[in-house]
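Omission of a single protein chain aside, the complex is shown with its protein chains in their original locations.
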Amino acid sequence: MIEVSPVPSFLAAKTGPRAWLLTRDHKRIGLMFLFATVAFLFLGGAFAMLLRTELVRPERDLFDATMYNRLFTMHGVVMVFLFMIPSIPAGFGNFVLPIMIGARDVAFPRLNLASFYIYLIGAFVTLGSLVGGGVDTGWTFYTPYSSTSPTAVAPTAIGIFIIGISSIITGINFITTVHTMRAKGMRWHDMPLFVWSIYATSIIQVLATPVLGLTLVLVGLDHVLGIGLFDPRVGGDPVLYQHLFWFYSHPAVYIMILPAMGVISEIVCTFAHRNPASYRAIAYSSLGIAFVGFLTWGHHLFVSGMSETDAAIFGVLSMFVAVFSAIKVFTWTGTLYRASIRLGTPLGYLFAFLFLFVFGGMTGVAVATQSLDVPWHDTYFVVAHFHFIMVGGTTTAFLAAWHYWFPKMFGRMYDERVGLLTAALVFGGFFMTFFPQFLLGNAGMPRRYYSYPDQYQALHVLSTGGSWALGLAMLLAFGQLVVAWRKGPRAPANPWHSRSFEWSTSSPPPEHNFVGPFVVRRGAYDYDLTQEEADARSTDR
Amino acid sequence: MPAPRTAEHFADLATQQRAARLGMWTFLASEVLLFAGLFALYGAYRVRYRDAFAEAVRHNTLWFGTTNTFVLLTSSLTVALAVRAIRADRCGSALVFVGLTIVLGLGFLGIKGFEYADHIEHGLLPARFFSSDVITGPGAIIFYTIYWIATGLHGVHVTAGLCVLGWLATRIAHDRVDATNPVALELGAMYWHLVDMIWLFLWPLLYLTR
Partner (left out) sequence: MNEIVREMLALPPQASTVAAEIDLLHFWVIGVTMFGATMIAALALWFTVRYRASRVGGKPSDAVERVQTPARIEIGLIALLVLLFLSWWVVGARQYSRLQTPPDDALEIWVVAKQWMWKFTDAEGNESESRLFVPVGQPVKLVMTSRDVIHSFYVPDFRVKMDVVPGRYTTVWFEATATGSYPILCTEYCGTEHSGMRGEVVVLSPTEYARWLRGGKAPQIAGIVYREPGAAEREIPRESIELVDQGERIAAREGCLRCHTTDGSPHIGPSFAGLYDTLVTMQDGSVVRADEAYLTASMMDPREHIHAGFPPVMPSYRGRLDPGETAALVELIRELAPHERWDTPAQTPSPKPDDRYPEPDAPGLPTYPPTRGVAGAIK
């Protein structure tokens, strides 16, 4: 066990602004992505709190309908494109993946840095549209409304397009890295499962994002020049836009959840101190989700006037995608069986994830059931479903990853009691915000509604109260990490006694991740070896 | 000619070159998907406006399209010959072939430019700018909207490819790309082949299926 590294950590090597702004070190780029995405998480969260506060009463409280419509659109745009898509892959993926496979960096480090700046430029162009009043079309930009809405559609579309380029570059980089830069002796089935999930995510990023790019170009052309392919006045079909949009945006949700699932796989095995109940099940189901996820987009169009046959096909394919997710849930739960489980904040987040993701995922199967989707479509039920997955799933896993890899990234430890407490507060605040929304959806409350019939008010008040609690909890959760970074006790190289490869190097790692070439003669979950034996078989000296 | 440098994060030069090629293939896959969306839209609207599309295709000048196809195909040949030359360490020939490719690419854009001018003169413009009396109806308007967007997007990619080839030409001229370090030219040629291949799909859809 390497406790003191003979070389300086990556944080200490080459200091100063230029060393960060022009870095090619994937760890520094990963950290920059993490800080940026957290900042945008709070920005999108602030928009959400404004929305929820306005919804306390059906009448105008803080602002009018026009502002409300712009706020919910920007909430969606910021959360999906500026936070959810890049956060785990470009943040934690960048930091951890090369170390996990024993590489010195990603395949294309300069391209990696470029992807960060392209992301930032795109983010600022998107947010720059706020200066012009923002957009009010919803993050989905449905035509014909997006063609005629007198808001800053084009700058927002361009901004998201630019972010998409960053996403594609990240995907290309990770795919190439996994194929060409594994340490000597590391076969595909020796890799940690997080790498499989990032690999599957990268495939989706590379293949789906260009379609989004095309869609945004068409939206922009229509809005600015009136060159519309979906304008009924020239014979276009507005529903065709929805097909094109969701062809990207449904795989996009798997970009958002697969990396989170990878994080959970790592945490389960480490804290259970055991091999995964089935390595192949988790590895292959990641690829399965990536593949089948491309075939299910039509379930967003069940009430758009599609034929029964098409609806039936999309319905059954949507069921299959859920099976892959269920396989993972069974495997994670099964990994806790006959294990040797240590407690800790990441484990706390794991429980929250298991409950919320299963609940949210099953409600996904529910809305994929065609006849049930008819009353539920575009109501708060769907809003609750995807927030259970994206907040209860991905953001929970994001917070879990922050705690799990915190010692590796900064060489310090956070306070476990405070960590667990903030985890519980996040869970509670989340549940109080979004569970009432299932009931609101059942009762018929449509989404994107500024005001509503009076009978829905009680549930709205409950949800808003929860959102304040959730906002506060998120601030506390990240706040205590900042405190830990400044004042936490020093962390050893492998505080969790994990067998996964990133724990074989110091905390924080040296600039090139390892002291010498990393050679591997074992799998990532060989808990049937003692720590000594494991270290002997995965060493950089 | 200086020996190529292995970047410090790669195990060896062979791995670095393999990674470069894989990265380019992956990027080309993303480009294919970009155009695939447009082809899908074309397909969906063609089913809906079968006759109008066929008539609109008949209105396109076949020889413009076919000539352009030959131009691009030839340019793919010349760029492939450039790669062959550079691998055989005939840098002078490689430079000539790259130059020919660029000339042919510019020729493609030139012919396209004439064609666009012809369309503009006849009012065959996208969406609300459409103003032809000879061919009317929503199907025709949609066809020409897709036509302009698809060929425009392709033209952007041709231009980008020409810039890349131009840059490669200077690199060859300065001996930075040669037999020991041919990868950059190989990648540029791959991109050019993709641009050609996309045209090979556009050509029948826009000119042949009458």
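So that you can tell them apart, the chains are marked A and B in the order they are listed, and the count of residues begins at 1 in each.
As a working rule, contacts are C-beta pairs under 8 Å (C-beta built on N, C-alpha and C of every residue); 3 or more make two chains touch, one makes a residue touch a chain.
As the structure is a computational prediction, the values presented were derived from the model and not from experiment.
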| item | value |
| --- | --- |
| Candidates B:141, B:189 or B:206 - the one touching the absent chain | B:141 |
| Absent-chain contact - pick from A:223, A:250 or A:522 | A:223 |
| Residue among A:11, A:46 or A:339 touching the omitted chain | A:339 |
| Interface with the undisplayed chain - residues on chain A | 58-60, 64-66, 68-69, 132-133, 136-138, 142-145, 148-154, 223-226, 232-239, 272-275, 277-278, 281, 302-305, 307-308, 311-312, 315-316, 319-320, 322-323, 326-327, 329-334, 336-343, 347, 350-351, 354-355, 358-359, 362-363, 365-366, 368-372, 374-375, 377-379, 439-440, 442-444, 446-453, 459, 497, 527-533 |
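Here is the rule we use: only the chains that are shown with their structure count from here on.
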| item | value |
| --- | --- |
| Chain A-chain B separation of Cα centroids, rounded to whole Å | 35 |
| Residues of chain A that touch chain B when the two form their complex | 103-109, 168, 171-173, 175-177, 179-181, 184, 206-211, 213-215, 217-218, 221-222, 225-229, 231, 234-237, 240, 243-244, 247, 512, 517 |
| Footprint of chain A on chain B - complex, ascending | 7-11, 15, 18-19, 22-23, 26-27, 29-31, 33-34, 36-38, 40-41, 44-45, 48-49, 126-130, 137-139, 141-142, 145-146, 148-149, 153 |
